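Complex shown without one protein chain; remaining protein chains in place.
== chain A ==
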Amino acid sequence: MTEAVAIENLSVTFTGGSKPVRAVDGVSLSLGQGEVLALLGESGSGKSVTLRSLLRLHPPKRSRMTGSIRVAGRDVLELSPGELADFRGGVVSMIFQEPMLALDPVYTVGAQITEAIRRHEKISAADARKRALALFERVRIPSPDRRLDAYPHEMSGGMRQRAMIALALACRPSVLLADEPTTALDATVQIQILLLLRELQRELGLSIIFVTHDIGVAVEIADRIAVMYAGRVVESGSVRDVIRGPRHPYTRGLLASRVERAQKGDRLETIPGSPPDLTALPPGCAFAPRCSLAAPQCREIVPPLAEVGPAHTAACIRVAETV
């Protein structure tokens, strides 16, 4: 499998506040051609920041990125402003969490799609509209011709997310980034959008990085899962390995605290404590203060990701205890 995306030792620090915040700390990830990777984690774990780094969407004055991100053989962090603009939407595009906020409210959705197409390709307005219409049919928006002239506020949440997907696919990107695209939707609509994404992924051979905090969603759509905690990847592997045999105590805690499994009257399992303050991370493993297996050594060194099975890694020095 050839690599569509290779992230090496990526760190992102936000310097806008009073103290620098290291939101992503030495993340390495790879994504094969036509593969779907789910980034799983709680809010503040750095999953969205990692995703946005792929398009360099962080404000350049208030953030610092180190490491390398290679997409289709080019290092994203080295692109010039002009190259970056061509790269965004053309090679890699993104679906946002809240289409209501991510679409410009004073332009029709059709105008926003044709604008993207004409930004990347020299074609007439009429041809661009035809493309947009075909895209709307593809994402199964009913009466697509009329919907192209609708404003975002005139559509339902599910329709808006479909329009957002159409917009993201407008310039035939090879990598799609999805930032919790189903979180803001009703449960029934969530499933429809997931099915649509999976279908489009198969038909177009897209590589997708899918950020979610919902394990069920990750299982539904992904080939591989990477679990993030406090800006670091703590475990990664195939969906099957990670879900059936989680090795990092944090992943185990996450899986145990799912509500779907619980019976009425059961005590819900939780992970004690709360995620660490990113401005003041503990010196060792960031999860150690909440971990029931933590040993003195855990508080001293940051455990590296180590192989715990075929294509399955976990960043824990006590993996022997978690078999």
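Following the convention adopted for this analysis, contacts are C-beta pairs under 8 Å (C-beta built on N, C-alpha and C of every residue); 3 or more make two chains touch, one makes a residue touch a chain; residues count from 1.
The working rule: contacts and distances are computed from a predicted model.
Undergrad: For the complex's missing chain, which UniProt name, "Sarcosine oxidase subunit beta", "ABC transporter permease", "Heme exporter protein B" or "RNA polymerase sigma factor"?
TA: The chain we cannot see is recorded in UniProt as "ABC transporter permease".
Undergrad: From the list A:155, A:171 or A:314, which touches the chain that is not on show?
TA: A:171
Undergrad: Per the definition of touch given earlier, which of A:8, A:98 or A:269 contacts the omitted chain?
TA: Checking the options A:8, A:98 or A:269, the one contacting the hidden chain is A:98.
Undergrad: Tell me which residue among A:119, A:198 or A:299 touches the hidden chain in the full complex.
TA: Result: among the candidates, A:119 touches the missing chain.
Undergrad: At which residues does chain A meet the chain that is not included here?
TA: 52, 55, 57, 81, 85-90, 93-94, 96, 98, 101-107, 115-116, 119-120, 151, 153-154, 167-168, 170-171
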